[in-house]
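Here the complex is missing a single protein chain, while all its other protein chains stay put.
Per-chain residue numbering starts at 1, and chain names A and B are given in the order in which the chains are listed.
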Amino acid sequence: MGPLIQCRNIVKIHRGRGIDGAKRGFKAVDDVSFSIEKNGNFGLVGESGCGKTTLARAILYLDPPTSGKVLFDGVDLGSLRSRHLRAFRRRMQIVFQDPHSSLDPRMTIYDSLSEGLVNIGMDRAARTKKINRLLDLVGISGAMGSRFPHEFSTGQRQRIVIARALTMDPEFLVLDEPVSNLDVSIQAQVINLLLDIKEELSLTYLFISHDINLVAYMCDTVAVMYKGKIVEQEPTEELFANPRNEYTQTLLASIPGGAGRISGASTNIAKDGTMGNTASAVRELSKGHVVSNTTGRTGDKPDLTGGTR
Amino acid sequence: MNTTEPIITIENLRVEFTQERQKAFALRGIDIAFYKDEIHGLVGESGSGKTVTAMSIMGLLPKPAATILSGSIRYEGKELLSLSEDALRTYRGSKIAMVFQEPAKYLNPAFTVGEQIREMVMLHKGLNKHQAEMRARELLGLVGLGKDGRALGAYPHELSSGMKQRAMIAIAISCDPDFLIADEPTTSLDVTLQLQILKLLKILKKMKRMGMLFISHDLSVIREIADRVSVIYAGKIVESASVARLFEHQMHPYTRLLLLSIPDARHRGKKLATIAGQVLDATNDPQGCVFAPRCPLAKELCYRESPKLIAHEQGHTSACHFAEEAWDL
């Protein structure tokens, strides 16, 4: 099986100014290339503002990339006219983090799901059959189709959003932090559901998350994104066993509940007790890798120059 | 395991919310004791009563929506629930302080970080302006915002999110409280920042020998920072033990399922455990165990009789009729 998605040197520059009024031509995605095999489950992990959502939107041509190519099943999406692009868009869908804002509160679940099907001219009987089947697939009774979004819990709503993404029989799903708003027990239900339907419908996933644990559990390949670039990309086991990039190491070391890093650091401080050391010891980047205040590479630098421009 | 007297003891605390004539049970009778120099993690899902517990201790439950039905909260033996608002205020901030989840919202946008520290130490510690300034400078150094005092003149929006949380921690510890409540202090932060803040809190606890209530929905964060952990579900503490013990051995099915539902690279390919059904509706007041409707082990007894929080070996408490049995989920 060949790759379903191929990204070649994707660059996305945000035009206009950022929030601080100064950033013009900010490179949100900087020369990113990767490919996703058919039936693959590709994880993209990174912290807020690293460009992962921008990249996803560029791949789907919701916000076309500034430069670079996206090949879907061998076809360059950038070369397509809008009518053909629309046909391709049906084959790729996206599920966002917040199920509250992605469902129209004034539309019944049935109407929300049938929108796309009406557009392609499917008749009512076929629509109903299909919607019932999809709702059943995500564990919502078809009889609940006449209800409105507010009558469902957050977890149920996210299931409905997933069902809606499936109405057009896509091959490729982008899952942008699909469980981040959910409680742990509900999160597990949705994750299981996503893995089940992937199997059942032979889907290809691009799974985006800030949670490296979750990505590692879900995906067979993981790409780590930092400041617009993919800094490391490996099969999951390999990445965890042998992270090569410094940022990946930091990220892995930051997973809470890990091998007692905090206790190690704090005993050093407790003995010493002076304030200067408190501040610098906090900047331990990874196990045994302590960096002083000024050279800390992680986002939270103590100097104020960055903030007060 | 802890032989000293607790700083704060909560007993049989029951809190009810009234909204649009509907009654909701936020806390259904909880018991917790907090000790000096111990981080007590409180873990639970949204709506389980974590924040209500914190706000009850602070005496800041929203009025008139919330009513305390029964129970007691004692600080060093003194009953807080019977104190007047004025008397309570002398505890808030000075003896018991709080750090909130979203520093961007909980810091006042119109005042500098320095002013937000100064006003507090001038009020509780009776410092003059100059002394307060020195104190603020010292505190900012302590939380890693630089010793040169540059952050003093910064407005909250001029700080990054991690720096804002450090500033909020500086404010909270400014009067050397005996007890610090941290309500999801790292939930809005990226993982790398989260770790830094967790470390900072742990260091400060040691330095100041504070007791701490650390609230989180995330068991792995609790495991990282806490000494002892209590699990709360639908307004009830269902299990409590030392962190080492709890992650080793669970005595309540809810805790076990919660742990099994956390995704982890080691379990790839295996299904995650799920908890069937929905969280108990807060307007419900069941006769039996609050978890029974979702519990795979529930028996007739569980629906009939509410289990009490009973102490087992090694200070491990559980509110399950079948805590001692070896069950497999």
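Rule of thumb we're sticking to: contacts are C-beta pairs under 8 Å (C-beta built on N, C-alpha and C of every residue); 3 or more make two chains touch, one makes a residue touch a chain.
One rule holds in what follows: contacts and distances are computed from a predicted model.
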Original post:
Name the chain not shown, per its UniProt record: "NADH-quinone oxidoreductase subunit D", "Lipid-transfer protein", "ATP synthase subunit a" or "Glutathione transport system permease protein GsiC"?
Top reply: "Glutathione transport system permease protein GsiC"
Original post:
Which residue, B:F100, B:Y233 or B:Y254, contacts the hidden chain when the whole complex is considered?
Top reply: B:F100
**OP:** Identify the residue among B:Q19, B:S70, B:N108 or B:Q314 that touches the chain left out of the display.
**Re:** B:N108
Subject >> Options B:E119, B:E138, B:D176 or B:D264, residue touching the unrepresented chain >> reply: B:E119
**OP:** Based on the whole complex, identify which of B:L27, B:M58, B:L189 or B:A323 touches the chain you can't see.
**Re:** B:M58
Subject >> For chain B, residues in touch with the removed chain >> reply: 58, 60, 89-94, 97-98, 100, 102, 105-111, 119-120, 123-124, 155, 157-158, 168, 171
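Quick note on the criterion: only the chains that are shown with their structure count from here on.
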Original post:
What part of chain B is in contact with chain A in the complex they form?
Top reply: 45-46, 138, 141-147, 150-151, 154, 158-160, 162-163, 190-196, 198-200, 202-203, 206-207, 217-221, 223-225, 257-258, 261-265, 267-268, 271-275, 278-279
Original post:
Can you list the chain A residues touching chain B in their complex?
Top reply: 47-48, 153, 183-185, 187-189, 191-192, 195, 210-214, 216-218, 236-237, 240, 250-251, 253-258, 261-262, 265-266, 269-270, 273, 275-276, 278-279, 281-284, 293, 298-304, 306-308
